[in-house]
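Of the protein chains in this complex, all but one are displayed in their positions.
Per-chain residue numbering starts at 1, and chain names A and B are given in the order in which the chains are listed.
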Amino acid sequence: MAIEVREVSKRFGEFQALSEVSITVADGALTALLGPSGSGKSTLLRIIAGLETPDTGMVLIDGEDVTSSPARSRGVGFVFQHYAPFKHMTVHDNVGFGLSVRKRPKEEIRDRVSELLSLVRLEGLAERYPSQLSGGQQQRMALARALAVQPQVLLLDEPFGALDAQVRAELREWLRRLHDEIHVTTIFVTHDQEEAMEVAEQIVVMNDGRIEQSGSPRALYEAPANEFVMSFIGPVNRLGDAFLRPHDIQLLSEEGGGEEALVERVVHLGFEVRVELKLGDGRELWAQVTRETAQQLEVQEGQILTVRLPAPRVFAQAG
Amino acid sequence: MSSSSGGTLTVGAKPSGRLTRRGRARGGEATTLGSSRGGRLALRTVALGYLAVLLGAPLVMIFYRTFEHGLAPVWNAVTAPNALHAMWLSLEIVLIVVPLNTIFGIGAAILLERGRMPGRTLFGLLIDMPFAISPVVVGLALVLVYGRAGWFGDELAAQGINIIFSVPGMVLATALVTLPFVVRETIPVLREMGTDSEQAAETLGARPWQTFWRITLPGIRWGVGYGVVLTTARALGEFGAVSIVSGRIEGQTQTLPLYVQDRFENFDTTGAYTAAVMLAVLALITLLAMNLLARRANKKGGR
Partner (left out) sequence: MLGRGLLVLYLSILVLLPIAALSSKAFSSGTNAFWHAISSPEAWAAIKLTVIASVIVVLVNAVFGTIIAWVLVRDEFPGKGIVNSIIDLPFALPTIVAGLVLLSLYGKNSPVGINVTFTRAAVVLALLFVTLPFVVRSVQPVMIDLDRSMEEAASSLGASNRTVLRRIVLPTLAPAILSGVALSFARAIGEYGSLVLITGNLPFKTEAGSVYIFGQIQDENLVAAAAVSVLLLLIALFVLGVLNLVQRRWSRHVV
């Protein structure tokens, strides 16, 4: 189901969480709301879910105005950052909760729950309590619980934020595949640009309660609309008003065709090598090169290299 | 005194299992305070000595005094008609007050912790009032409202309703004195539980009352249980307020604590000691229940 948010604003006391935000999410899309903390992304998600009411504006799901309908009748599945498990219920009862409050017959609930548990690979853990599961398992349980009621829309609030790096990577991959399988319109909130780029088909970048830009990961990276998006998505060098991606900087050992720069520090990060440079006029920047290039150039501290800079990106100063 | 000052007014902090496990002194190290052997023994002696003189020895003594002439007089004292009546009346009051204050306590806790209504601070302050009021003053205040010469005295008399010097007044007095316990024990568990699981239930299609019965109530049950135990103990033992509003009519408005005083003042020491020991045993059972509940809450409450 398509989701549309029209000019939604929300204020908590003195804090303006959202100012006239509008977004459209196509049916079946996998979208990320990306932004730093306090950017309003979670508030926007909670407004779509019906867990917060907007001060002004509208929320439409499948063309229908749901702004004033309660969360329980919106047909959304919501997954919380800290999983929000029902601690006093078994995994089975957690996952079956949505069906059980709808008074479905026991057999139907049992079948549906076991189907979902195998979808999220928690077979055999049905009689455990949440406290007996790992963080990653709890999050998968929460996902199965949300999917049990066959939501039209799946909303995830920093779903992997509380997990350690390795489990995170696994679950991202898994979420993507799950989405390919069930094709439910999905929006997830994250502050991690890598996570957004890796998982989402569409990214909405938020800052200060506003939307900075939205588009495909590639479009955002290659054609950022402004300084904020450019520096939030991927690393940047800032030279005055100009912005450069570190991997666009070419390093040459022979003279000519560029500026001279002093190598101040070399950091080996495996495949990637980070070279910190100082230009003749004192400006500092860093270049990202492959291990191979670094070996060919025999880069070392104190060396003078020729640096070829690409055409920098300059944004009109807003405000 | 403010409602938000978390726990400042909580009576009866939970004796948690943690206390005994984590409090292990590291023997031999002279680095932390009192960890020298001599200092530790001295402090232990002072603490245990104080407790023995104030608490332990008198408690043992009352059991000894009660049973020093054997079981027969004790049995006679327990089965005396007025003693039995006092027991039933105490039980009756507990059975009315505890459910009332439990329902009120859960509702008030949710309102104070989750609600955004204006006047919340005042509401919380009023709930805490009984902690600061003498039971005697509670009794007096009730007499001034519901008594013969009180605010509603004439109206109530015209309707033929007796509140003071009868059971309803005793129920009011007991309810007022025990008002804060469930509220104050429920608020912290409610806060710790957070709102995520309730909101999760909501997005899964649960109606408000389904969320309450199936998510909120099970989530706070140990805290509520602890409050209920404290309420019960206090309701069984309330003396001052009940003493004033009951009129202390033998065989009619005499609860077990009032009966203790009555027997003592009539020089029936066996009767007084027997009733007191019964109440003391109930208090010990209460302590046991408190311990079990606190342990359960610690175990289940963790992630």
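Here is the rule we use: a residue touches a chain if its C-beta (ideal position, glycine included) is under 8 Å from a C-beta of that chain, and two chains touch if they have at least 3 such contacts.
Note that the structure is predicted; figures quoted are calculated from it, not measured.
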Left-out chain, listing which of the shown chains it touches: B
Options B:V74, B:M193 or B:L279, residue touching the unrepresented chain: B:L279
Residue in contact with the excluded chain [from B:V98, B:L156 or B:L176]: B:L176
Residues of chain B (touch criterion as defined above) contacting the omitted chain: 1-2, 5, 8-9, 11-13, 15, 18-20, 22-25, 31-36, 39-40, 43-44, 46-48, 50-51, 54-59, 61-62, 64-65, 100, 104, 107-108, 111, 115, 117, 123, 126-127, 129-145, 149-151, 172, 175-176, 179, 230, 233, 236-240, 243-244, 256-258, 260-261, 264, 272-273, 276, 279-280, 283-284, 286-288, 290-291
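Just so we're on the same page, only the chains that are shown with their structure count from here on.
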Centre-of-Cα separation between chain B and chain A, whole angstrom: 51
Of chain B, residues touching chain A in the complex: 196-197, 199-207, 210, 214-215, 218-219, 300, 302-303
Contact footprint of chain B on chain A as seen in their complex: 49-51, 70-74, 76-78, 80, 82, 84-88, 97-98, 101-102, 131, 142, 145-146, 148-149
